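My questions all concern the structure below.
Yeah, one chain of the complex is gone here, protein chain that is, but the others are all in their spots.
Presenting subunit A:
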Amino acid sequence: MKKSINILFFLVIAAALVGCNNGNDKKGSKGQGGLSTNAAERVYVAPGEHDEFYGFMSGGFSGQLGVYGLPSGRLLKVLPVFSQNPENGWGYSEETKPMLNTSYGFVPWDDSHHPDISQTNGELDGRWIFINGNNTPRIARIGLESFKTEEIIEIPNSAGNHSSSFITENTEYVVAGTRFSVPVPQKDMSINEYKGNFKGALTFINVDQETGRMGIKFQLMMPGFNYDLSHPGRDKSHGWFFFTTYNTEEAHSLLEVNASQNDKDFIAAVNWKKIEEYVNNGGGTKVPANYAHNILDEHTHTATSTMLKEVLTVNPMDVPGAVYFLPTPKSPHGCDVDPTGEYIIGNGKLSADLTVHSFTKMLDAIENKKFDGEAYGIPILNFEDILAGVVKQPGLGPLHTEFDGKGNAYTTFFISSEVVKWKVGTWEVLDRQPVFYSVGHGMIPGGNSRKPFGKYFVALNKITKDRYLPTGPELTQSAQLFDITGDKMELLLDFPTIGEPHYAAAIPAELVAPNSRKIYKLAENKHEYAVLQDSDVRVERDGKEVHIYMNMIRSHFNPDNIEGVKVGDKVYFHITNHEQDFDVPHGFAVIGANNAELLIMPGATETLVWEPKQVGVWPFYCTDFCSALHQEMQGYIRVSPADSNIELSWSLGED
């Protein structure tokens, strides 16, 4: 055992050394080696030092949110959002299970795509971060004091919640557009009757500025296209929202061919202020719906799930002047708005050019009715009249564009696997750098706000291949950090990312770190089953349910001996962590638990259900190394036969 550990240890070190050498050699051969520049120095965050930025990378098919330090690329936390996380009991504990409730029942996973940080006056404010669940349409709000998912709202009438979650510049709304159009209301009908009958819902969710609480203000029921991505107008275009569409052909099969027929699809420009006014004056139609609204209360440490039964829908035809279509070549993917709000970039993923629309020209075209027909009654603006410019032949397969706040834009190209820097206004290409490999989104801290922090660009790559030591067929994804302060982008660092990050968001640490919560105050703990004083420790039976009111502190459980439980009982361990010091969580694990363990923060209460099936004396213990006596932090629960007469009893430190 000892020997093998030593061997393993040296292997790890050796592997690390070998890995470093390989990396240097390879980079060196590509002429971008860390040794020939001071790249290593620029991403090195010395032991004990902190990173300059928090980077939030969507967890993709993990359903979570990865929190990284930038520029080091160090993983700080995997923040559970839409998926159960046995590491800390998220979605397994009785308190957090309601967070994953939906109209489809308990959905313990999702595919998370686009995080967006709350803004005030178009600038990042560090209050909350929002992220979408793509598969079972949901939007989550994460508080940046606790770094905890505090709220999840389901989106009815939606399917494939992809053009989400993007927020307006004062966080008035979080917007969620559907990628897949569906029958609304859902019904049993032939798929080939799709055209003209399916709808695409664009959902505007308002946000309470004090609490962050979300509620659906209205759903704009659009024609049955695919609403792919979106971004808000900002500054001069504040009040508008822009959505790319594809499949304006309304194909329902073999989309890779059938949805690529039209020379142009649309960017839908939505004047949400106009619709808001319409709705505030009683406009819109309330329709029956069924969707979950889940809220985690930080004082009860408990989530509740409420099913809402109605939603307000708006037919775009009923609000004249609220929606226009901007023709945009070749199935545009990313829809990005520059910091001034003037330019709307359509990244036509099958096009070799980038199309840039002018907001000013758009308003002019609307005013002077420069229309080029209509689709389902929605005016189509004349392409030439709204065009600001074209970035000619920058690369193949443009997907997304971010901005540095210095007049430059950075577009990712999936097919040609590169990032291209170009000048906003002159549309000239200034620089291009290869990425390894096949970049999806790119991200500059604040790069989709009025005030970007144009120091770094992070390429979120889809394909990893040989960038790291191989780990069998399944690899992590890979991010690459560029320094963008100079004329040329400079690759500084590769780092692996969890799931498949789609979009990401980053914010200067100083806007978040000072507010970061350290503990929950015991005095503010309002959990129904909290044990706030040792005298409250007890075990109660209610039929076949046994409730254990337990507390924990370094390094014992109270009680730690429990008897009188029987096979067939449903045992609730309600455990309160009595620590009031930073970074002293305790874990709780009991043998044979069919759910997970718990990781309980100082001052919090959490509950694990355990259903013993076998007679015996079974141990439980703390899973988080908490003190020198951590190994002593354990207890026993005696399970007697179902027909036993043994009374409930509990104790700590008694013989």
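Keep in mind that, in the parts below, a residue touches a chain if its C-beta (ideal position, glycine included) is under 8 Å from a C-beta of that chain, and two chains touch if they have at least 3 such contacts; residues count from 1.
In this text, contacts and distances are computed from a predicted model.
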{"item": "From \"Glycine betaine ABC transporer permease protein\", \"Amino acid/amide ABC transporter ATP-binding protein 1, HAAT family\", \"Cytochrome c\" or \"Putative tricarboxylic transport membrane protein\", the hidden chain's UniProt protein name", "value": "\"Cytochrome c\""}
{"item": "Absent-chain contact - pick from A:V45, A:L75 or A:V567", "value": "A:L75"}
{"item": "Identified contact with the non-displayed chain, of A:Q219, A:N382 or A:N558", "value": "A:N558"}
{"item": "Option from A:L532, A:V567 or A:V609 whose C-beta touches the chain left out", "value": "A:L532"}
{"item": "For subunit A, residues in touch with the removed chain", "value": "2, 5-6, 9, 74-77, 519, 522-523, 532-535, 551, 553-556, 558, 578-581, 584, 624-625, 627-629, 653"}
